[in-house]
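Every protein chain except one is present and positioned as in the full complex.
Chain lettering (A, B, C and D) follows the sequence in which the chains are written, and residue indices restart at 1 in each chain.
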Amino acid sequence: MLFHWVLLSLALFSVGIYGVLTRRNAVGLLISVELMLNAAAINLVVFNRYVAPAQVDGQVMAIFVMALAAAEVLVGMAILVMLFRKRKSADVTKMMGLRH
Amino acid sequence: MNETLFYVLAGLSVFGALATVMTVHILRSAIYLMGVLCLSASFYVLLGAEFLAGIQILVYVGGIVVLLVFAVMLTRSDDLDEDRPTWPRKIVGAVGALSFFSVSAWLLSQSPFAEEKVLETSNVDIKSIGRALLDTGSNGYVLPFEVVSLLLLAVLIAGIVIARKEPQ
Amino acid sequence: MGILSWLVIVPFLTTVAVIATPNPKQIRWVALFGTGIQLILTAVVAMKFWALAGAETGEHSMATHLCMVEQFDWFKSLGIQYFLGIDGISMSMVMLTSVIIFTGVLASWNVENRTREFFALLLVLVTGVFGVFLSFDLFLFFTFYEVAVLPMYLLIGIWGTGPKEYSAMKLTLMLMAGSAFILVGFLALYHTAGQSTGVYSFDLTKMAAFQYPTEMQAWVFPMIFLGFGVLGAIYPFHTWSPDGHASAPTAVSMLHAGVLMKLGGYGALRIAVYLLPEGAKEWALFFMGLTTINILYGAFGAIRQKDLKYFTAYSSVSHCGVVLFGIATLNMMGLKGAVLQMFSHGIMTGLFFALIGMVYGRTHTRIIPDMGGLAKVMPWLAVCFYIAGLASLGLPGFSGFVAESHVFMGGFFGNAWHSSTATRTLTILAAMSIVVTAVYVLRGLGTVFLGPIPAYHEGSHHDAQGTHGTHGTHGAHGAHGAHGAHGAHGAHGAHGVNLAKLTDATFTEKLTTGILIACLALVGVFPQFMINLIESSIYPILNRLH
Amino acid sequence: MLMLPELIIVFTAFLVLILDLIFLKKKNTWLVMIAIAGVVAAGISAFVLFEQTGELLGGRFAVDSVGLWFKLIFLVATGLTLMMSVEAFDVRAKGLLTHQAEFLAVLLFSLSGMLFLVSSRDLISLYVSLELATIPLFALTAWSRTEVSGEGAFKYLAMGALGSAFFLYGLGLLFGLTGHMSLVEIASALQTGPALFLAAGLITAGVGFKLTLVPFHMWAPDAYQGAPTPVTAFLSVASKAAGVAVAFVIFYRLFGEHLSSWSGVVAVLATVTMTVGNLVAVLQSNLKRFMAYSAISQAGYIILGFLGNDAQNATAMVFYMLVYVVTNLAAFSVIVMHVHQTGREEIDSMKGLSITNPLLALAMMVALFGLAGIPPLAGFVGKFFLFSVAAKAGYYWLVGVAAVNSTVSLYYYLRIVRQMYIEPPVAGTAPLRVSGLPAVGLVIATVGSMILGVVPVFYERIGADTIQWLASLARVP
Partner (left out) sequence: MSIIENPWIIPALPLFSFLIVGLFIRPVSGKLAGIFGTLSIFCAMVAAYTLAWQYFSLDHHGGGARSALLPFSFEWLRFMKGMTVNFGVMVDSISVMMLTVVTTVSFLVHLYSTSYMHGEDGYGRYFTYLSLFTFSMLGLVVAPNIFQMYVFWELVGVSSFLLIGFYYQKPAAVSASKKAFIVTRFADLGFLIGILVLAYFGYQVQLGGVGVNAGQAVDFTFLSNPEVLTKLNEMGVLTLALILVYAGAAGKSAMFPLHIWLPDAMEGPTPVSALIHAATMVVAGVYLVARLFPAFSAAPNALEVVAVVGLFTSAFAAIIACTQDDIKRVLAFSTLSQLGYMMFSLGIATMEEPLGYTAAMFHLYTHAFFKALLFLGAGAVIHSVHTNDVWKMGGLKSKMPITHFTFLIAVLAIAGIWPLAGFFSKDEILSAALESHRYFHFYGGLVIAGLTAFYMARIYFLTFWGKARSDNASHAHEASAVILIPLVILSVLSCTTGWIPFAHFVAIGRELPHTGINMAVAIPGTLVAVIGLLASFFLYRTGDAKTVDGLVSGFGGLYRVIKKKFYFDEIYLFVTHKIIFRFVATPVAWFDRNVVDGGVNLSGWTTRKAGYFLTLMQTGQLQTYGVWFVLGAVVVSTLFWMTVN
């Protein structure tokens, strides 16, 4: 059963990766990141349940992950808003000002 | 019973996740994400972490997704209505994600995890989580708690500075 | 603070003094003063050394050991020490360096552009050189080694001529790539000895007490030898030399060819052969072959050069080949000859480059076919040039002959580990260079100094005025080297300078050349002094070989 | 008492914010002074702690000797960055930054994250502190609120999130493998197995992002170029040092015994990192982007310390980190002055600096040579020790590659030297102003980059501390 749980989180994580690698909209990219973090959090809770059920460590960490996800999104949003004001686009494939 | 439920919910959430990353409309994507997060909350319930499930709904769905929707609104532009990655990018993305999935899955399948110690009844409750978060002893996580609060403060300050309109 | 430390400190203090000197006009005097002190200090050390070790020569002399050792821990946990000492080989090199830097300062008397930086860099370089010759800790050695090499970049880059940036970069990178190999070798030496004995140390004398495994020597030796060989202009890693020398300003060429290239030979002898005798035996024949190519190739290459500096640079390639050839013979005469040749070539090539600088300062060209008959107007310089040239072709009476005869004797005598047919054949091939050297020296110098002075055309004066200010174009010709892209200049008159109206050497110039020639002749006529100095210090190396 | 440095930093951050609210209009260098004073105070308190290491919060927060060295490195990095940042807030600066107080506070928060990071003894604290150290940097990168700045920041953020997720997943696996969050317990419970390797791989990716290891480095050039220059400086040193600290804690504590068997992977990573960084740096024309690639290649050298878990490895790594911080910041001090006063970031805009500002050029040259590893500068000594570590592990080919790479790096560092020294200045170029604080920072950094290698006490002390630290690891059952 544990392995199935792990596979689930792994699948969600991988889907998140796919999203990060393909979404053109910057917000979409952030959404995919959230998917990944969520998958990782599930993983923690799963391990907490199956490996160390007497403790709450995994759950606590999951809570922290949520908080960090929020922080990340916040900064990401701030940057995006600022950037959008400058270039009127949130398409990450058009962020080509810096390269080579 | 639980197992069946697990497979149903798992299938749903993977499907939802796929929908989230593949949908063309960014707003829909946010909605799908909300779905996935809710499903995750249900997983937490299945895993005996009801408190966490509640937090998940509150923070994630209530906070983060709303934030994301804000972001979508604020950065709405015509060319973004349709989010269609090019085929090469999709293929490469798929290769990346699949290779990660397969390698990880294979490695994990090879690995005996620490013995499963599933307790019938979880003795984890809100109290113990709260205690863990604020305990200053060897079982507590007051330090990361404080650190996260610092982080949120820093992020707030920074977010305001960066996102505010420039004085003309 | 021992006297050897002062040998390193004095140039450094002079650097500081140069930087601190308020009036740019006084800088050269400060530099001269500092290097003068260094010269005196060297003499004191030499006398002290002579008193300690010169009394008897041979296998049991004191000079088989290090003298005037100064040793204390630096990075103790890694076995890195501040370890200075001197033996006959070092002594001769220190003497060479002191003379060259002193005359180098004299030869730079007319540097007007950014004087402060020029002398400061020059002295930093020399600090490094002294350090290398006196260090007996490999870490310290390597530190000084790179300190000596790097200032060259700026010295050529700022004060050079022609494609100076290119040359400076090429020189620096090639030498640094060489030192990369050396670094690998040093670490291999350090760890192999350390892992086997449990005592990790960069102390050369301790390392020399350790017998390195043969298979390890077999790959480390060529690395270190080649690494040093790059600085010793070993074929085919010599190409930095012509470009570098051609672009460098006078004193820099002097120091570089005169002293810096010796670091290569010194390192190859002191470290590669000394510490890795088995590797040396395995590879010596290969390197003998390679350096034979060096010797002949440099000489033939020099025949076709049109630019005096390229000409001298190729001749340096040939002569430095003799140094490495001598080292590769692995016998007393060859090794001694190599050290002698280092000394001799150092002085000789220093003289050459000093003279080229003096001539160039007058004619504003270094293109050989553009000049002619200069002996008429600058007899002193012509005589000096010819002395340098004759010394370079190994005329008895000058140090080059002593050195080359040692090396060829050494090569012919061969050693116990290599086919005598092979070593003899290579020696004979190498000895052929004395003819080729005669050809290029006489052709080159003959064109510049003898014959009639090319006619001076008023017309060419104007069109040359433009290029006069930036001497860039001359060097650019040098870059083409042998292609003979000098058609434009081939005819007459060097860039609007009326050769017939040039003047002879000034007092400083006479002093510079006089000192160098005196050194060449002294060693050439009384070689026994140098030989006594060097010979005893060769024994430890030979003993490890046997 | 043990948490004093962290507390001082957090306090200073708040103090700066409050003072800013009080004296709204009169923003000047004194705000920076306060921040620097805080950093210095923290530094002193950290220094005092060398004598009394110990634990707090039931072992959740531990102070040990090597950790203190890392803290010192962070503090030095931040202090020097703060000094040079004055330049960017000067009203005459081109590309003027605003919101100085907030900037300082956020920077200090990031610093506090790094400090907490080192003292963390469980995965949660470690992860959270790492995020505290990282996330504010995304914001700082966007601080100048220009298009490139935003782009760089977003790329940084996106890759950071990716790295963070991977790192988190890896930590989760560790938790799953042992059922513990405490590093000490994990270390004792950890058994080898494929999942462990996956965890290590994912952690390497997460750490690699911070350390800019190839192929996790690609955000760096863009973020460095986009960020305000003082932030670039901070990214190139403090952020990297944080990565080293995390890697150090995890690899030495948890994977110590595996390190020597994984040395092949480390060698490959090091080779790829230094080679790619160097080769690409050769072609750069933007100073900051150039420094980014240079920093990438430096990371390749730094991870040579992971070829084994000997005291020498750790010592060499920590020592080099220290050296790298001061040397790189010496270079950045000059770059910051140049960029913010002239508004130009191209390498060839430094033309003739040795004529207009001889001392600045000299300092810059010393710094660049230090980065290239030229003796007797500390950069050489540090690199030499790292190479020695590689040689000790038997990786002579790697030493060769690294040494040749140093040669290549010399090529591009010399390109800047060439602009400064060989090329004449553009006519009418005014010399750069050298104001107080940046000058002090520059002097400290330059002197540091020279004496660290000559005076053996730093290395020897780090060495002694590392030996003691490793011994204390071994004592834990």
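A few notes on this one:
Here, contacts are C-beta pairs under 8 Å (C-beta built on N, C-alpha and C of every residue); 3 or more make two chains touch, one makes a residue touch a chain.
Source: prediction; values computed, not measured.
Partner chains of the missing chain, restricted to those shown and counted over the full complex, are A, B, C, D. Set against the missing chain, the residues D:89, D:103 or D:166 yield one that touches it, D:166.
Interface note for the absent chain: among C:80, C:295, C:354 or C:390, the touching residue is C:390.
Set against the missing chain, the residues B:12, B:92, B:133 or B:152 yield one that touches it, B:92. Considering the complete assembly, chain C touches the hidden chain via residues 58, 170, 173-174, 235-236, 238-240, 242-243, 297, 300-301, 303-305, 331-333, 336, 373, 375-376, 390, 393-397, 401-402, 405-406, 408-409, 412-413, 427-428, 431-432, 434-435, 438-439, 442-443, 446, 449-453, 480-483, 527-528, 531, 535. The chain not displayed touches chain D at residues 154-155, 158-159, 162-163, 166, 192, 194, 197-198, 200-202, 204-205, 208-209, 214-216, 218-219, 221-222, 258, 261-262, 264-265, 268-269, 276, 279-283, 408, 411. By the touch definition given at the top, chain B reaches the unshown chain through residues 89, 92-93, 96-97, 99-100, 103-104, 107.
Simple rule for what comes next: only the chains that are shown with their structure count from here on.
Averaging the CA coordinates per chain and comparing them to the mean over all protein CA atoms picks out D as nearest. Work out the mean CA point of chain A and of chain C, and you get 63 Å between them. Centre-to-centre separation of chain B and chain D, using mean CA positions: 30 Å. Centroids built from CA atoms put chain C at 69 Å from chain B. Residues of chain C in contact with two or more other chains: none.
Residue positions of chain B touching 2 or more other chains: 104, 108, 113-114, 117, 139, 141, 144, 148, 151, 155, 158-160, 162.
With chains as nodes and touching pairs as edges, the resulting graph is of another kind, matching none of line, ring, star or complete. Residues 123-124, 127-128, 131, 135, 138-139, 142, 145-148, 150-155, 157-158, 160-162, 164-165, 168-169, 171-173, 175-181, 221-222, 225-226, 283, 289 of chain D are the ones that touch chain A when the two sit in their complex. Taken together, the chain B residues at the contact with chain D in this complex read 103-104, 106-108, 110-114, 117, 136-144, 147-148, 150-151, 153-155, 157-162, 166.
Listed in rising order, the residues of chain D touching chain B in the complex are 10, 17, 57-61, 98-99, 102-103, 105-106, 109-110, 112-113, 116, 120, 122, 124-125, 127-129, 131-132, 135-136, 139-140, 142-143, 145, 173, 176-179, 189, 193-198.
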